[in-house]
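Note that one protein chain of the assembly has been removed; the remaining protein chains are unaltered in position.
Order as written gives the chain letters A and B; numbering starts at 1 within each chain.
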Amino acid sequence: MTTLPAHKMLLDTTHEDPTRRAPLVLGDHDFGSVTETVCRIVERPKPPRAWYVAFAVSVSLTGVLVGLILYLFVTGVGVWGVNNPVGWGWAIVNFVFWVGIGHAGTLISAILFLFRQKWRTGINRFAEAMTIFAVICAGVWPGIHVGRAWLAYWLAPYPNQMQVWPNFRSPLVWDAVAVGTYFLVSLMFWYMGMIPDLATIRDRAVTRIRQMVYGLLALGWRGSNRQWLRYERAYLLLAALATPLVLSVHSVVSFDFAVAQLPGWHTTIFPPYFVAGAIFSGFAMVMTLAIPARQFFGLKDIITMRHLENIAKIILVTGSMVGYGYGLEFFIAWYSGNSYESFAFLNRALGPYAWAYWIMVTCNVAVPQLFWFRKCRTNVWVLLGACILVNVGMWFERFVIVVSSLSSDFLPSSWGYFSPTAVDIMMLVGSFGLFFTLFLLFLRYIPMVAMAEVKSVMPQALMEGTGHRPLGDYWGDMPHPEQRHKAVDAEARS
Amino acid sequence: MQGSRPFVFPRWTNSLRTLIAAVVIVGVLYAALVVAYGASPQTTDVGYQPEQPVTYSHAKHAGELGIDCRYCHTTVEQAAHAAIPPTQTCMNCHTNITIGNSEKLTPVRESNASGMPIEWVRVHDLPDYVYFNHSAHVRRGVGCASCHGRVDKMELVHQVEPLSMGWCLDCHRRPERHLRPVKEVFNMGYTTANQLVDGRRLKELYNINPSTDCSTCHR
Partner (left out) sequence: MPPVSGPATGKTYWRSLDELADTPEFRKFVESEFPNFAPELLASPSRRRFLKLMGASLAMAGLTGCRWPKETIAPHGSRPEGRTPGESVQYATAMELGGSAVGLLITSYDGRPIKVEGNPGHPISRGATNAFAQASVLELYDPDRSKGVMQRQGDQTFYRSWDQFAAYARRHFDALRADGGKRLCVLSESSSSPSLADMRERFGRAFPAAKWWEYEPISRDNERLGSVRAFGQAWRTHYALDRADVIVSLDADLLMDHPAAIGHARDWAVGRDVDEQGQRRGTERAMNRLYVVESAHSVTGSMADHRLAVASRRVEAVALHLASCLIERGVAVPSVGNALSRSSRPVEADFVEALAEDLLAHRGRCVVAVGPRQGAAVHALAHALNAALGAVGTTVSYTEEIEPDRPTHAEAITTLSTDMRDGEVDTLLILGGNPVFDAPADLEFGQGLDAVKTVIHLSLFPNETSQRCTWRLSRAHYLESWGDVRAYDGTISVVQPLIEPLYDGKTPIEVLALVIGDQPAKGYDVVRRTLQASSGGADFDTRWRRALHDGIVPGSAWPTAEPPLKRGGWAAELAERVRGGTAEAGQVELVFTPDSHVYDGRFANSGWLQEMPDPLTKLTWDNAAIIAPVDAERMGLRRGDMVRLEAAGQTLEMPVTVLPGQAEGSVTVSLGYGRTAAGRVGNGTGFDAYRLRTVAAMEVVTGVTLTSTGRRTMLAVTQDHHAIDSRVGRRERDKRLGMLYREADLEEYRRHPDFAQHAVHHLPLVSMWREHEYEGHRWGMTVDLNKCTGCSACVVACQAENNIAVVGKEEVDRGREMHWIRIDRYFRGQPGAPQVAHQPVACHHCANAPCEQVCPVAATVHSSEGLNDMVYNRCIGTRYCANNCPYKVRRFNWFNNHKDLTETEKMAFNPEVTVRARGVMEKCTFCVQRINAVKIDAKNEARPIADGEITPACAQACPTQAIVFGELNDAESRVARLQADRRAYAMLGELNVKPRTQYLAKLRNPAQPEVALPGLPKATHTEQTDTEHS
């Protein structure tokens, strides 16, 4: 039988060799070095200049967002481009967009965890972080888009002197509940998984403050067997709890539209189609963040090309699902024989918003097809470019759904066109500012890789037969150091 | 100082955990309670008793002298508003009668002389978006006292009911608790042995089925 030259096997984890499995961590890492690599990022006194630049930019954009929200509150939602008939504009588009982004994290942590997808360990930590922050960004919008934000608490069912309750038939009420739950569970799940690593940081901390802060956050974790046992059980339970939420939250968000009777909204395909789209955009965003992160913080060994490739594959699949959704919408519109429905979609493709529609199709359906080719799956530049396009495309998907359907519905007399104002645009930019501010803080103060979990999938996890036994059995090859040196030399010579 | 023994909080901090937890929970509950109670009309509005330009005593006029409500609040049976009487009405009697401390009457006399109104301070003040119609109630057996209390016992009028939406709805949903014979509407002292029985009978009799539609009060 022919085996690959060692160096190939070593350096190219994306190569599938049925006889053996590729390691998930490259380089001659042992537990200590992994800890070192990850913790160094958090412990170094000064982050790279790039971090400061990025942070300065995002903070100022966040400032813009906050300022504009205040302006909105004192003036009225008329500062946006929304009008009659287009009563929902970018605020809702951005909301759905961010909620969608907020999908990948919990999906990776929970569902992949349950499916024993061990490669998730490299990326789940900051995928989850991304989720939390994305949901925060999403949460901004529904609150401020209502005409009288200071009364938004009426959405909550609580006994009051008016003896009035919310209307439980309204999807908006379901929405508030769904997103809220999702946020809380994701937060718990994220924090839960972080405890051991926080403890690690605490133990390595040199200054008193860091010791106390991380000490508090670590909730007195000592890594005892008993704690590990509880920890893993709890983790499993939370994963099981989070999994249905991943599906529920965006299904419920899609009800906001599906339950309305507007042509282009009123369709049963929305829940699955929204969820697929969410995972799609979520992973795209993970990729967009992972590539620079592993670049800047030297995590290539832990977030390997194999990780990226796997993500690319998922993007390809979900992207195709979304494309299928687009196609099916047209089919149903025609098949239903409902003239309003069929016009709604004809109008999307050929009407005043055709430009947005075709941007959406190109970015979401055409671009991911690149990932059929391994060359594209394994080239960071292609990956990065494609994923950014996918994010753009998914924003436009929401725009097309929300705006084009509203702009021309039943009575031609009332058709109208939506054009965004400067406030619309700056607030969208601002929300990205908020997102990256949070994310950069995360990179700075929290280990961005789940060290404990990564270690559990390293060969050494079994080799030292002692200590706690990770989830599942040992797998993956550990190349012998000498072999590796030979290989490198061979590389050099050839 | 790498390698030193890892930092842990001393054991005694464990005892704090329960304490902190307790404080947080109790604190939250307490805050919620304070807000809920403090903001309720029961607290904010009931008992509201502003200073009036004239220390007019309903207790004396409606109570002791037993003047009918409608002598002054003439429009109550025809109109939405139970209009505050014009100065004229006071002077009908007070031109001749000048018992009691006459300083009290000075503003009234001035108003009567100049034709300028007396600025009474509104006690029962509903929000602008609430449209209440007196005639619709007093003509169907809702007594003055049901909403305004025993005005005939008040030296200075104050608010006795919360006048909150829930309070309105309570009566609109179960009118039998407050209905009285139409002829007793202006009788402050009206009581009945068994309100519920009478109430149900009157509800049938007057065919009272109060609407709880929003547009009944909000337009």
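One rule holds in what follows: a contact is a pair of C-beta atoms (placed from the backbone, for glycine too) under 8 Å apart; a residue touches a chain by one contact, two chains touch by 3 or more.
If you're wondering where the values come from, they're calculated on a predicted model, not measured in any experiment.
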Item to check | Per the touch definition above, residue among B:Leu29, B:Leu65 or B:Ala79 touching the missing chain | outcome: B:Ala79
Item to check | Of A:Gly139, A:Gly220, A:Pro272 or A:Pro352, the one touching the omitted chain in the full complex | outcome: A:Pro352
Item to check | Touch residues of subunit A, complete complex, unshown partner | outcome: 75-78, 81-88, 145-149, 151-152, 154-155, 164-167, 169-173, 176, 256, 259-262, 266, 336-340, 343, 346-347, 350-352, 406-417, 419
Item to check | Touch list for subunit B against the chain that is not drawn | outcome: 44-45, 48, 50, 75, 78-81, 83-88, 111-112, 114-122, 125, 127-129, 131, 133, 135-136, 139-140, 211, 213-216, 218-219
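The definition used in the following text is that only the chains that are shown with their structure count from here on.
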Next on the checklist: Counting only Cα atoms for the centres, state how far subunit A is from subunit B in Å.
Outcome noted: 55
Checklist entry - In their complex, what parts of subunit B are in touch with subunit A? => result 1-2, 6-9, 40-41, 162, 164-167, 169
Checklist outcome for this item: Seen from subunit A, its contact residues with subunit B in the complex are 160-164, 202-206, 211-212, 215-216, 220, 222
